[in-house]
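Sharing a structure below in structure tokens format, with a few things to ask.
Of the protein chains in this complex, all but one are displayed in their positions.
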Amino acid sequence: MSGNTFGKLFAVTSFGESHGAALGCIIDGCPPGLELSEADMQRDLDRRKPGTSRHTTQRREADEVKILSGVFEGKTTGTPIGLLIENTDQRSKDYSKIAGQFRPAHADYTYMHKYGVRDYRGGGRSSARETAMRVAAGAVARKYLEQRLGIRIRGYLSQLGPIRAEKLDWDQVHQNPFFCPDPDKVAEMEAYMDALRKEGDSIGARINVVAEGVPPGLGEPIFDRLDADLAHALMSINAVKGVEIGAGFDCIAQKGTEHRDEMTPEGFLSNNAGGVLGGISSGQPIVASIALKPTSSLRLPGRSIDVHGNPVEVITTGRHDPCVGIRATPIAEAMMAIVLMDHYLRHRGQNGDVSVATPVIGQL
Amino acid sequence: MSGNTFGKLFAVTSFGESHGAALGCIIDGCPPGLELSEADMQRDLDRRKPGTSRHTTQRREADEVKILSGVFEGKTTGTPIGLLIENTDQRSKDYSKIAGQFRPAHADYTYMHKYGVRDYRGGGRSSARETAMRVAAGAVARKYLEQRLGIRIRGYLSQLGPIRAEKLDWDQVHQNPFFCPDPDKVAEMEAYMDALRKEGDSIGARINVVAEGVPPGLGEPIFDRLDADLAHALMSINAVKGVEIGAGFDCIAQKGTEHRDEMTPEGFLSNNAGGVLGGISSGQPIVASIALKPTSSLRLPGRSIDVHGNPVEVITTGRHDPCVGIRATPIAEAMMAIVLMDHYLRHRGQNGDVSVATPVIGQL
Amino acid sequence: MSGNTFGKLFAVTSFGESHGAALGCIIDGCPPGLELSEADMQRDLDRRKPGTSRHTTQRREADEVKILSGVFEGKTTGTPIGLLIENTDQRSKDYSKIAGQFRPAHADYTYMHKYGVRDYRGGGRSSARETAMRVAAGAVARKYLEQRLGIRIRGYLSQLGPIRAEKLDWDQVHQNPFFCPDPDKVAEMEAYMDALRKEGDSIGARINVVAEGVPPGLGEPIFDRLDADLAHALMSINAVKGVEIGAGFDCIAQKGTEHRDEMTPEGFLSNNAGGVLGGISSGQPIVASIALKPTSSLRLPGRSIDVHGNPVEVITTGRHDPCVGIRATPIAEAMMAIVLMDHYLRHRGQNGDVSVATPVIGQL
Partner (left out) sequence: MSGNTFGKLFAVTSFGESHGAALGCIIDGCPPGLELSEADMQRDLDRRKPGTSRHTTQRREADEVKILSGVFEGKTTGTPIGLLIENTDQRSKDYSKIAGQFRPAHADYTYMHKYGVRDYRGGGRSSARETAMRVAAGAVARKYLEQRLGIRIRGYLSQLGPIRAEKLDWDQVHQNPFFCPDPDKVAEMEAYMDALRKEGDSIGARINVVAEGVPPGLGEPIFDRLDADLAHALMSINAVKGVEIGAGFDCIAQKGTEHRDEMTPEGFLSNNAGGVLGGISSGQPIVASIALKPTSSLRLPGRSIDVHGNPVEVITTGRHDPCVGIRATPIAEAMMAIVLMDHYLRHRGQNGDVSVATPVIGQL
């Protein structure tokens, strides 16, 4: 109930702080027989890893994951998969000066109220470093979904501060340090980030994630709608302040005749629903979009209070991402993979395997 | 795991279909000693009830709730509270003609794929009629939160299609059929809805919900962040396609210096966070906003397929809300109440009662 | 977390007190497509019902169950099944005199400490009346298991106070008011019970439950072993003080060469394991045995205290079972059915349907 587990049948429980000895997680419920090695996870971990371009934090973490259990002779056994990443670049001295202060817009103040105590080294458990384990666990889900059901999950940065991607060219996403699918915007983004870094400020971003090949029928009707669980999963990522499915907030001004995705024997004619109807996947691509706030770890001074309630001026001098959204794409993909995996197993538990009794019509 | 339960310590499990014998729910985990009667729930049920103005469905449901257990001599006993609402106006004949068709943008197609069977009477379990039990259960949470912690939860319609409320006058919210807090927009909304109804079309809406007086410290750090659980709860409401906390999608274009809510001994200087930092309440008002899609139950014909995959033209002739968002305000309030109640009990379980060890600074 | 739900994928949540308006439960997660009517449950409810012989309480309850949801056109839809039994014979006046006293060996004292309040009418929620809903829910599980997997679950009374059944003739179980499988002991039991009733005392009993046809592979290895979940389920029945699986306590004095159930291609040569190895079903019959204590609701006076801590002499004059074990057979069967159903769905979720890849050897 302390919220360190995500998923019901494919359940990921994680531990670890920014500057502790190690991060780890346990994946419980993974089906047996899946070929799995560290390399399957490392690919996604490397995409999230800090320090791969000048636009992300220069903290260097190898982020090398080890499988400690649950895999025998190269395949999952159905028993829990223990994963571990040791922290190698901790430099906790950077943080000592803020031990008695609450950094504005950080979890410092709220953790202190919740627990009466706080690990001030780099945010401790509240650091986004924790998301490394999400990416590792998500890679397992992703591999299963792809091999077993042909599902493909991909994300991209659709907006960086004021700059919007206007083209969606999937081949471009990994050709630049921003996960930007529009090659025409990359130079603009680079210039923007360079200026921002000089300025000492930070900026928000928008990430989109799409899952293709999801069979119809996944999701539970009422409280655990597929879109509700996705919203939960995505909003649980550090810095996320908004989640949309399909048309999202645009549907406020849509009329019903415009919004409803009509169907023909050849398929749906639009995808305002974002692939989810009544909380259950329709066979269309699942489409989600999230807003990430700018980090508040800035060297520009901000007003705050100390643990005694006195006013202080806070400057954060650690190594931070000027746009945390940039590295968020693999995290968002991982969370979507975990949600879909979990719902696939939940569906199979109650209803048997995904069915083809009813005609499945084409994707958009 | 079939998703009919919401909450961990304050757990609401519901049942019932649009045209079945009754709706009901069980609230498990309510603290003992709370004075409770049907009247406490009826007030909110009546705010959600259909047929209270010409702008909502003319289906007439008394929505009278009965307490079947868990209350003795006027107080909760700590044992499960069983609630029941009998369905009185069912008219399932209205729906017989669509038994073999999939209504566009409805759950018909996805339920059939999930279960291989479908209750076609008014959508069955997928109908928003189910939300009556959310409102009833939410009223219990709301009463406890108000009495025990002084928390006040209120919502309003902030946008109806193209028309935005520009003032927030709480006293106005219940003075019009739209839950609109801006009296200057009510006439415009009425005219818009009258035209829409004539046209036979429907429209989306935006609802905001605010909880004031929430003590700092509620929420769990990682996957069950307070905002993540709120996103889950709100996205699980029928027709919701987007959820924002605090600045929401606006934070994409905010800089860190602008977004971070600075603190002084007198309080926070802004509330871009929407009252949640690191997934934990900060003591500021919790602010959420949701987008509701336009209903797809229209008398204007739409293209679709039947259960055999043949093209059909669908017309929905039942009694439907032209703007489902209008009646959604009490539902959104109820879900926020359940989330806060659940997190209060979760917090108390692990950490003891909410503490005042650290200085709580003022709300914005 | 307040413990009114049993099962993870086939989840039964119940409510209701002995002398409240009604009892009810919600079954969440039942697979769709199962033919189901009230009659399927009524058969088992009637077997548990009070007042069917002079050896059980003379309280008369019709125990008529109504299905309120989850069934459409005679089949389950996959959505939650709401069940209701109205209380008809409540006579709460019987209990008013004990409102200020704690009956010895009852839940009165502990409920008061837990909740600070107590429903003194017939024990309220602590009454075994609650088990009616277990029987109703168990009947659904039982039907599914029988139709889908050919599993048969049966129980019997193997000991009544000092009298042990020495034969196991399944055909005899329903030929006497005790569920006794040994016809030679029935007269002795009748005489014993008649004397006991005259005396005003009560007695304990032992019930055995057996599930045949359970496929190998059900159960989870570590904490949710099939036998651990069975122990949980059976110990949760009112008055149960002990649970054994297979050889049970006899295994203390067994040597390994005696206890281990050897296997041949034709099958296992014994069943000391009770059908469970490493927490997982082996294909042999699942065999459990439980001890039920004598009821403490006696007209013979007992020493106790009142709510102020003063000594009192308590006499219980309501209508009570002199041997609560007699009516427990259908309840124990129901709990075993729910456990097996839940584990079947859990298995199917993670591993797909029960497999036949490995040779299944014969049952004992």
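So that you can tell them apart, the chains are marked A, B and C in the order they are listed, and the count of residues begins at 1 in each.
The rule is simple: a contact is a pair of C-beta atoms (placed from the backbone, for glycine too) under 8 Å apart; a residue touches a chain by one contact, two chains touch by 3 or more.
All values derive from a computational prediction rather than experimental measurement.
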Item checked: Among C:Arg47, C:Arg148 or C:Lys293, the residue in touch with the chain that has been omitted -> C:Lys293
Notebook entry, point to check: Which of C:Gly51, C:Pro104, C:Pro183 or C:Gly213 touches the chain that is not shown?
Noted result: C:Pro104
Note to self: Touching residues of subunit B against the unshown chain: what are they?
What the structure shows: 1, 9, 29-32, 78-79, 221, 345-346, 348-353
Note to self: Suppose we count only contacts with the excluded chain; which residues of subunit A make the list?
What the structure shows: 1-5, 8-9, 11, 13-17, 20-24, 26, 28-29, 32-33, 66, 68-70, 72, 75, 77-82, 84, 114-119, 121, 124-125, 349
Next item on the list: Considering the whole complex rather than only what is displayed, give the residues of subunit C touching the chain that is not shown.
Entry: 1-6, 8-9, 14, 102, 104-107, 109-116, 123, 125-126, 130, 159, 161-162, 196, 201-206, 215-225, 227-236, 241-265, 269, 272-274, 276-283, 291-298, 300, 302-305, 307-311, 346-347, 349-351, 355, 357-361
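Definition applied: only the chains that are shown with their structure count from here on.
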Next item on the list: Between subunit A and subunit C, tell me the centre distance in angstrom, where each centre is the average of that chain's C-alpha atoms.
Entry: 45
Next item on the list: Measure off the straight-line distance from the CA centroid of subunit B to the CA centroid of subunit C, and report it in whole Å.
Entry: 38
Check: CA centre of subunit A versus CA centre of subunit B: separation in Å?
Finding: 26
Check: In subunit C, which residues are in touch with two or more of the other chains?
Finding: 1, 9, 29, 32, 78-79, 349
